[in-house]
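Only a single protein chain was left out; the remaining protein chains are all shown in position.
Coming up: chain A.
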Amino acid sequence: MWGGRKLSSFGNRFLGVLRSRCWSTQAEGARLTSSAENQVSWTPQTKPWVFSEYRIMWFKSCRMTFACLNRMKIYRYPWRRLYSTSQTTVDNSEIKTFLALAHRWWDEQGVYAPLHSMNDLRVPFIRDNLLKTVAHHQSGKPLSGMKILDVGCGGGLLSEPLGRLGASVIGIDPVDENIKIAQHHKSFDPVLDKRIEYRACSLEEIVEETAETCDAVVASEVVEHVIDLETFIQCCCQVLKPGGSLFITTINKTQLSYALGIVFSEQIAGIVPKGTHTWEKFVSPEKLESILESNGLSVQTVAGMLYNPLSGYWHWSENTSLNYAAHAVKSTGQEHPVPAEFVFKGETEELRDKDSTNPGNAILARAPQK
């Protein structure tokens, strides 16, 4: 009666994991354990942790799940084309994968729960920074009239809220299944169906047709999976209109992010499926800023984000050593009248010539914009 839902399902699962870890012994094959809360942990020796609250369903679909999990690793490398993007007739084995995967993206208490609750931070971040660029906005549809490209949209977790706020969203992801799930999920809502378009492709493939058309590009939890960050940022910049915004959320490359982000989250607590992240590919804010600046994007904000696995909520933080969000604006290419001793962002060619790792330039360059 007292609304005792305080401990998020994540917290419950975490406690379940700790409990099962304490009680489990090494086993040859997979072993099913259940805790008092009817939770299931599947502990095969070499496969990643998977958590679910639906015992019967997981029992039946375990084999399907691991097949598709292996396939899911591919989404981390958007530059490799592993699927043809043509629409084929629906394959029965894909149906199984579809059914097994469908709840993974959109189950708010499932494996992707942290991404769902990250929307509480990233949607206002995007919305407020975009609203600053317009004089008036329609109440009820604050982002109407804006075109947003969501790179690495996955199941559409971020595309849908942006669509609900009135924006026209193009969501791209190199993994076919993700696009299918996203399409399926939005098909039930007639308003979203019209506002969002999903495509199974990589960023490179659509750069030519979407050059300079987007008001905003969102790359959330993507740059830590990309091989060539410089090219990625360049493509983002090409897609943006002059004055358009680039929003990135990613993980910092620090000792703390290794300890908490890889060791704790993946291997101990299972907050993130094992093998999702590689520490070498994490990007520090300084490196990201220098790449952004060198491509003609002026960084407006960098803010740290912190996840509390027990409550299941994210918080903004001064500390960027774990997760952080960045907002950068593409220069409009016009001359800014500034005193001679300052370097100004309008001249992108000058910035590229200058030493991009010099932090002094970055700070000075940011000042006139505010």
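Keep in mind that, in the parts below, a contact is a pair of C-beta atoms (placed from the backbone, for glycine too) under 8 Å apart; a residue touches a chain by one contact, two chains touch by 3 or more; residues count from 1.
Just so it is clear, contacts and distances are computed from a predicted model.
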_Missing subunit (named according to UniProt) among the choices "Exostosin glycosyltransferase 1", "2683_t:CDS:1", "Alkyl transferase" or "Ubiquinone biosynthesis monooxygenase COQ6, mitochondrial"_ = "Ubiquinone biosynthesis monooxygenase COQ6, mitochondrial"
*asked:* Out of A:152, A:166 or A:244, which residue would touch the omitted chain in the full complex?
replied: A:166
*Tell me, which residues in chain A touch the chain that this view leaves out?*
1-3, 5, 37-38, 53-57, 60, 92, 95-96, 98-99, 102-103, 106-108, 110, 116-117, 119-120, 123-124, 127, 138-142, 160-166, 184-185, 188-190
